[in-house]
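Complex shown without one protein chain; remaining protein chains in place.
Entry: chain A
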Amino acid sequence: MSKINLDEIDSLHYDVLKELGNIGAGNATTALSQLLNMKLDMKVPKVDLVGFDKLASSICDEEELVVAIYLMLEGDIEGSMMFMVEKKAATCLVNQLMGRPVHDDRDFDEMDLSALQEIGNIITGAYLSSLSTLTRLTIAASIPYMSIDMAAAILSVPAIEFGKIGDKALLIETQFGDEVLINGYFILIPELASYDKILASLGL
């Protein structure tokens, strides 16, 4: 039996997951700031276990358009992770990278899409590498898969993965920005056995 049950988690394990979320999100923000060559302030991330019924609505309107990057994880930690931003925010990020006015609202062309994919790659890569350093566990990520659609539809994918082990998902919300504030969401979905490995690696 695994040590962790996400539906009835004890406060120590919750704090550990929270801290991993904080550190990962912090590193991801630094990487993004370097990529965009701009100063990004980050607020303390909010880490929460959210029931499926409120997963989408706790983030934004269920039908809000979002951009999401999804990766499969292999190695010591198995499972998957997702990074998601509202499409409006993703547009600002791409505009910044492409040297356009930040609020230029336009549809993504091929170039923008591959820029977005790269942004997602760098953010998730930084997140995972900090997690790997901290736990001294090997994490290999698949290529990033991207999707742009309604928030609830996108969130169904991680929710289903969590659904196999419980009724809640671990959601990490970070807010970063300078002139524009951007909300980014990380969802980390280790297999149950991997939770135990993470805790064991930290001596718990």
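Everything that follows uses one rule, which is that a contact is a pair of C-beta atoms (placed from the backbone, for glycine too) under 8 Å apart; a residue touches a chain by one contact, two chains touch by 3 or more; residues count from 1.
Everything that follows uses one rule, which is that contacts and distances are computed from a predicted model.
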item: Listed names "Probable chemoreceptor glutamine deamidase CheD", "Sugar transport system permease protein", "ABC transporter ATP-binding protein" or "Cytochrome C", matching UniProt entry of the absent chain; value: "Probable chemoreceptor glutamine deamidase CheD"
item: Touch residues of chain A, complete complex, unshown partner; value: 7, 52-56, 62-63, 65, 68, 70, 72, 80, 145-157, 159-161, 163-167
